[in-house]
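The complex appears here without one of its protein chains, the remainder shown in place.
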Amino acid sequence: MTIDNNSNNDKANQNIKPPPANTVGIIGWIRKNLLGGWVNTLLTLISIYILWLVLPPLFDWALLNADFSGSSGKECTTNGACWAWLDQRINQFFYGFYPPDSYWRVNLSLILLLPALAYILFENLPYSTYGRWFALSYPIISAVLLLGGVGLEGVTTDKFGGFMLNLVAGLAGIILSLPIGVVLALGRRSKLPLIRVFSIAFIEIIRGVPLITLLFVAVIIVQLFLPPGVSLDQLIRVMIMITIFASAYMAEVIRGGLQAIPNGQYEAAQAVGLGYWRSMRLVILPQALKISIPGIVNTFIGLFKDTTLVIIIGLFDILGQARLLQTNPDWMGKVDHETFLLAALFFFIICFSMSRYSINLEKRLDTTNK
Amino acid sequence: MKLNLIRFAAMAIITLLSFGTAHASTLNDVKAAGHLKCGINTGLPGFAFTDDKGNWNGFDVAFCRALAAAVLGNPDKVKYVNLTGKTRFPALASGEIDVLSRNTTWTFSRDVDLGFTFLGVSYYDGQGFIGRKSLGIKSAKELDGASVCIQTGTTTELNLADFFRSNNMKYEPVPIETNAEARAGYLAERCDVYTTDASGLAATKSTFKDAENHMVFPEIISKEPLGPLVRQGDDQWADIARWTLNALIVAEELGVTKANVNEKAKGTKNPEINRMLGKEGSMGKMLGLDATWAVRAIAAGGNYAEIFDKYLGTKTPLGLSRGLNALYKDGGILYAPPIR
Partner (left out) sequence: MNTKSLWTNERTRGLIFQVLLVVGIAVFIAFIISNTITNLEKAGLASGYSFLGDTASFDINQRLIEYSSTSTYGRAIIVGGLNTIVIAILGILAATVIGFIAGILRLSKNYLISRLVTIYVEFVRNVPVLLQIIFWWVILLSLPKVRNSLSIGDSIFLNNRGIRLPSANFSEGSVLVFLVFFGVLITLYFIKRWSHKRQEKTGKIFPFGFTALGLIIFLPALTFLLTDQPIDFNVPTRGRFNLKGGFNVTPELVALWLALSTYTAAFISEIVRSGILSVSSGQREAASALGLKPSLTMRKIILPQALRVIIPPLTSQYLNLTKNSSLAVAIGYQDIVSIGDTVLNQSGQALEVISIFMIFYLTLSLITSAFMNWYNKRIELVER
């Protein structure tokens, strides 16, 4: 740390000489930040070399030498990427097999998500009572929009696919897991031994196994558990498992939030005569959940990426659509990298912006607590 | 408003929790549901793939459509359930699907031990090898010490192990789940040869830029009779599905095509055609269907030859010749029992 911080307002220093030209401006910045000491210089050179090695060929392949038009893989003849499938297939990457004339229903339910989230996250919005009710009924509204009913044409869950499937599975998992997570987190801190043991066992067992084994359970074993003759929609079974998986992680995030609440709050709630449930509902949980929001967002990012694993059990999320195009006779062997690259890009954009948001939120919560 | 929502939620739950009665006949279940639940692959060139609109197509899919047409009168009344190598058998056993049409090899243990009934053979396949001509070998028996890319999920790994063991050779197995990655591995020379079913090899070879530098070795190391299957214990349903498959083959034999089936259904001089298409006898009734079941099955996607040519044949990117799958009278072994 340098020692020039305090001299800014010092009038005695007004006739001070300007610093040498090579310590300010671009050159100064480069000298200071890139070439300070031989280790730094070496690291800089290595970094530049790596960038030079990677970026130009990638750019050439993905854009300069790429094919953008054609109706089958045969028409992709250059050495670059083959993007000709985009105009035919991009809708399937987004919406799966959802009926094209009903795409608006998917879009609408996605758009409605924003106000619903806003009313949960921010307190001082206009019409907040209606807003809360809207937010609470959002899962039902979006389910109606997506599945049909109440005048809308029914769409079966096997039509769900593409990026929409990742979103639906991820969002449903995170929303449904929130109440379960709260109960488990409270259970883990409960004074009642059996409830505590059960909560700990549930959380640790679910967190201890990979999601794909739970997905195998969903598609292979859940049918065995149900009474003969009853069958449960495949996507629903998968969503149940994703919810169970997410709620174990959610419980740990919320437990962290609960632990961060100072004991005084618990004692104060007791002192004003609130019972366990009321003190939790009115005093502890609102604070604990607020602290946990960044953690919840991070859990969501993780869960959202994990929804790609449904490809292993034969659902067609965005990776599944990529695989599907790779096995289409017209495109076989031409689109292996391109389709995956597109999927990676989508995930990057969504997850990156969410993680930025969560960092932002963390900073904001930090200042309000001080 | 609120009540409406609750009622709707209840309805949604009921539709998602479908109470089928597995003990009753599958035929009645299918008719009651109004659609056929058909298990197909999650994507296999030529056998099951989607078009631009997201509709399923392919050789295996065509059978689902023919069966739906025969039973329900409409080839589009199919709900496709995409299954992987490991989810297919539990799905069939639990009643999640009515019929499995997913390039499944007919083996003793699957037929007997796992409790399924195979309906016949829709495609005679066998496991082979593809390798570079520059390896300088002519036969798979010279592969001692090679690395072999395997597409897993069927009986491929087992056949390979048997083949190398019985020929006293060593190898490095590189088992990969999907054709896309296995092909990438082979092309990058991660492996000397790539092994999967011969149909898959031909399809893979057709995508190579330098296909002339690769060769499929003459050895076919396994028998892979692929066909549709149903649960054991419902003989009526098995009969319906079996004879739908047979009708498609017999139709090729008798020259009944998608184009002329409706014409021929009005009556021909050939009594076997008449029996099949419901003009003579009461074949449909014996199955528990109506008289024109086979007409609809054939009209759905054509006879066996038409389906083969459309999805697998020499005019498709896969470019498979009929080979073993030609009719017995054309030098193949495709032979359906008579409809009599």
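Going by the order they are written in, the chains are A and B; count residues from 1 in each one.
The rule is simple: a contact is a pair of C-beta atoms (placed from the backbone, for glycine too) under 8 Å apart; a residue touches a chain by one contact, two chains touch by 3 or more.
All of these numbers come straight from a predicted model, not from anything done at the bench.
In the complete complex, the residue from A:132, A:189, A:290 or A:305 that touches the missing chain is A:305. Listed residues B:33, B:184 or B:326: the one in touch with the omitted chain is B:184.
Interface note: of B:135, B:254, B:291 or B:326, the residue touching the hidden chain in the full complex is B:135.
Touching the chain that is not shown, out of B:31, B:86 or B:223: B:86 (per the contact rule at the top).
On the side of chain B, touch with the chain left out of the figure occurs at residues 22, 85-86, 89-90, 93-94, 113-115, 135, 143-147, 152-155, 157-158, 160-162, 164-165, 171-178, 181, 184-185, 188-190, 192, 231-232. Where chain A meets the chain that is not shown, the touching residues are 1, 29, 32-34, 36, 40, 43-44, 47-48, 50-51, 191-195, 198, 204-205, 207-213, 216-217, 220-221, 223-228, 301, 305-306, 308-309, 311-312, 319, 337, 340, 343-344, 347-348, 351-352, 355.
Criterion: only the chains that are shown with their structure count from here on.
For this pair, chain A with chain B, the centres built from the Cα atoms lie 38 Å apart. By the touch criterion given at the top, residues 73, 88-89, 92, 96-97, 100, 137, 140, 143-144, 147, 149-150, 154, 156-158, 161, 216, 219-221, 223-224, 228-234, 236, 312-316, 320, 323-324, 326-330, 332-334, 336 of chain A touch chain B in their complex.
Of all the residues in chain B, the ones that touch chain A in their complex are 4-5, 8-9, 11-12, 15-23, 42-46, 49-50, 52-54, 79-84, 86-87, 90-91, 94-96, 178-180, 183-184, 203-204, 206-208, 316-318.
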